[in-house]
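Presented below is the structure to which this report refers.
One protein chain is absent from this view; the other protein chains keep their places.
A and B are the chain letters, set down in written order, and residue numbers restart from 1 in every chain.
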Amino acid sequence: MVRVGFVVTRRTKQNILMSTPVVISGSLVLGLLISYVIIWITMGIDIISFFGTFYQTITSYTGLLEPFVFLAMIGTAITIGFYGSFWNVGAEGQYVMGMLGAIFLTMFSPLNSIFTQDNVLLATLTKVVVVIFGGVLGAFWSLIPGALKAYAKVTEVPVLLLMNYIAYSISDYLTAGPWKGKYTYGYIRTDQIPESARLTTIPGLEMLRYEVLAAIVLITVFAYVLLEHTTLGLKIKFLGTNPVALKSSGYDDKVVTLLTATLSGFIAGLAGSLRLLGYDFRLPYNIGDGKTGFYGYTAILVAWLSFRNIRYVLISALIVASLNSFGYRMQMLLKGLLPPGLSAYAISLVLIGVTLVVYTIVRVLKEYSIKLVIKT
Amino acid sequence: MMEILSWFITALAPAYIVYTLTSLGNLLIERSGILNIAIDGFFVLSSAMSYTYAILISQYLGPGELPTFLSIALTVLSIALMYSIFTSLITVLPVSQGAIGLSFMFAGYGLGAIVGNIGRLVFSIHRVRVDYIGMTIESSVLAYIFIAIVVTFIHVLLYRLKLGVFIRAVGEDPRVASQVGVNVTYIRFLSGLLGGSLIGLGGALFTLWRIGGWSQGQGLNHGWFAYAISIAGWRFPLLVAPISAFFSSLYVLSPHLQSIGLPVEVSTIVPYITSITIMALVSAIPKRSRVFTDPKALGREFFREERA
Partner (left out) sequence: MSFLGNQTVLRISNIVKKFPGVVALDGVSLELYSGEIRSLLGENGSGKSTLAKVIAGIYSPDSGSIEIEGRSVRFTSPADAIRYGIFYIPQNPSLIENLTVTENILLVSKSLGLLTKVDKVREIVNEEVSKLGYQIDPDTEVSRLSYTQKQIVELVKASLLGAKILIVDEVTTYLPKVVRESFYRYMRHMKDEGRTIILITHKISEAVEVADRITILRSGVVAKTLEREEFDVDLIRKLMFGERALPTRKEHLENYTLASNRREKVELARLDNIWANDDSGNIALRGLSLKINRGEVLGVAGISGNGQKELAEVLVGLRSIKRGHYYLDGAEVTNRGVKAIRTAGVGFIPEAPLYYSFSGDLSLVENVAIASSNNFLIRWGSLATKVREFMNIYGISVSSPKALVKVLSGGNVMRLAIARELELSKKMLIAYNATRSLDEMFSETFLNTIRMLARRDNIAVVYISESLDEILAVSDKVAVISSGKIVGLFERESVDRETVEKLMVM
């Protein structure tokens, strides 16, 4: 009788072929190939259209800028969570909460009057307050599953995902109810925020805003310093890898869990308020229907590709931004070949899911060697 | 009064069977130490798959009970196979269960949309008629009987038979289990196969009975509702059954909250908030008996040569 078995051993020498950049790019290529096979089987798209579209996507870099900055910001947020084993799949909801916070302060709070005056300095300062308030709401939204994890030992993943939908529903309730706009041409949505509350476009880079650029720089530097040079960052790393060691060094793992959740949610919330002030200007109804661009979900891939290494977040964000745009371009360019109702995001999800699986497996091969043994 | 009651019993049956089977499937998989983060993706996929199978088979055989049955069987088979690959992969490789689970969840969402839309495409061209399962007293009674049988079977399997001991052993401590000669991969493959069948069956019945049709995004989060039920039932079959009845009633009744003046956005989040609340309450209760505690190896990487 022939039987097979797997022998898994930890590598004693690091394989040069398995350095992080090789692992990332290799998984990307392999992931694309497998995705292609799936898409070919289900929809019969030929290989030239598939990879031709991909080539077009990565060469039109200006189109990538906008998804890139948001994926980088939210990706950083989720990465901080990952360091502490807080699997923040709820960044989408925190992002929406950030949007709600921003529109609330600019439109429905006393601060609204500042934006109708002509005081540029005051308006700028208030914008900072508005952006930060969005972060605070995001932090609050993330703190609920964080507290449930720390004090009731509830797995955070389902809670975070369910919380995303609660955030969507709150947004829809407000948009259709108390915050419903007057000048919307019959659409259900809020009115637009005042001109003076909006962010400033960078001439020549129409898809960027000065404030967003400043934010991405600040967030990147902050995250790097936090994780590489502070005691809090070190505590988060211990929380993520051995909470018992954290406890026996005299720190409260529950408190560190709360801090990790707060920081992660805060940055995701910042991205939401920046988005509203810089790009969307209002809240649409049925926001969960793709109107967020699903950045909060897609950024999970960014965090996963740069797994617990803050240095790789920007490059991962670029890769994921390309994959994401790829899905949208396929839908635009291959319209006749795809089932008509199919959303672009569905294609992106297959690409993302498959690439993630491949990457996760290749990462294992980096550390372990796996042999198939046939026994007779 | 009798009318309301019989309406409720028929309306509850499809929801009850869907959530109970799916959470029992989840329970089997998690009792073997696999963190089933992929559940929602697989649920969405099986929901879409059963629709497209039904369309394609009905196109050839014409509408009737047989194509419906065949598409359910095919969905169960496909999802069971995919789940067993998923659970074996996690066991053979010392890999982060959360990461692989999330990846499968995303891929499941995407594939579900693609597969379902293919069915839609065929439907829009050929106008195929599919025989969905009817909301009758007969089918409801059958459903309750079926649930009772499955719950009993899973309970006996887990706590009275050797296979159950193996499943719980690899869920508690796969390293020790492997040391005494248990083939951990094989056992987790089996629990993926069994659990996956139940989840696939749940997803198929969701489309072919509870909803009676398919649209993109269908089933999203309902896998999580089932997940919440199995956690709330402490992953214990005899406890999952009544808790699922409570949750299912809530899901069936929550749309009707609008008629008492609640905005639609509020009534839709009732199941979400209930799921979170119940998970929190149940997890916080100290468990007195070993049969209720979380499997110790749940979500942990398995590497046999780890130096303890």
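FYI, a contact is a pair of C-beta atoms (placed from the backbone, for glycine too) under 8 Å apart; a residue touches a chain by one contact, two chains touch by 3 or more.
All values reported here derive from a predicted model rather than from experimental measurement.
J.: Write down which of A:F6, A:F222 or A:Y279 is the residue touching the left-out chain.
T.: A:F6
J.: Considering the complete complex, identify which of B:L161, B:L238 or B:V264 is in touch with the unshown chain.
T.: Here the residue in touch with the unshown chain is B:L161.
J.: Touching the hidden chain in the complete assembly: which of A:I132, A:A147 or A:L232 does that?
T.: Result: among the candidates, A:L232 touches the missing chain.
J.: Out of A:S60, A:T200 or A:T241, point to the residue that touches the absent chain in the complete complex.
T.: Hidden-chain contact among the options goes to A:T241.
J.: Hey, which subunit A residues sit against the chain that's not shown?
T.: These residues of subunit A touch the chain that is not shown: 5-7, 9-12, 229-232, 234-235, 237-238, 241-242, 244-252, 373, 375.
J.: Can you name the residues of subunit B that touch the chain not displayed here?
T.: 159-166, 168-169, 172-173, 176-183, 286, 288, 290, 293, 296, 304-305, 307-308
Just so we're on the same page, only the chains that are shown with their structure count from here on.
J.: Taking the mean of the C-alpha atoms as each chain's centre, how many Å separate subunit A from subunit B?
T.: Chain centres of subunit A and subunit B, defined by C-alpha means, are spaced 27 Å apart.
J.: Okay, in this complex, where on subunit B does subunit A touch?
T.: Checking each residue of subunit B against subunit A gives 35, 37, 40-41, 89, 92-96, 98-100, 102-115, 117-118, 120-121, 124, 185, 216, 221, 224, 227-228, 231, 263, 265-266, 268-269, 272-273, 275-276, 279-281, 283-284, 299, 303-305.
J.: Taking the complex as given, what residues does subunit A use to touch subunit B?
T.: The touching residues are 6, 8-10, 38-39, 42-43, 87, 89, 148, 151-155, 157-159, 161-163, 165-166, 169-170, 172-173, 176-177, 297, 300-301, 304, 307, 338-343, 346-354, 356-357, 360-361, 363-364, 368, 370.
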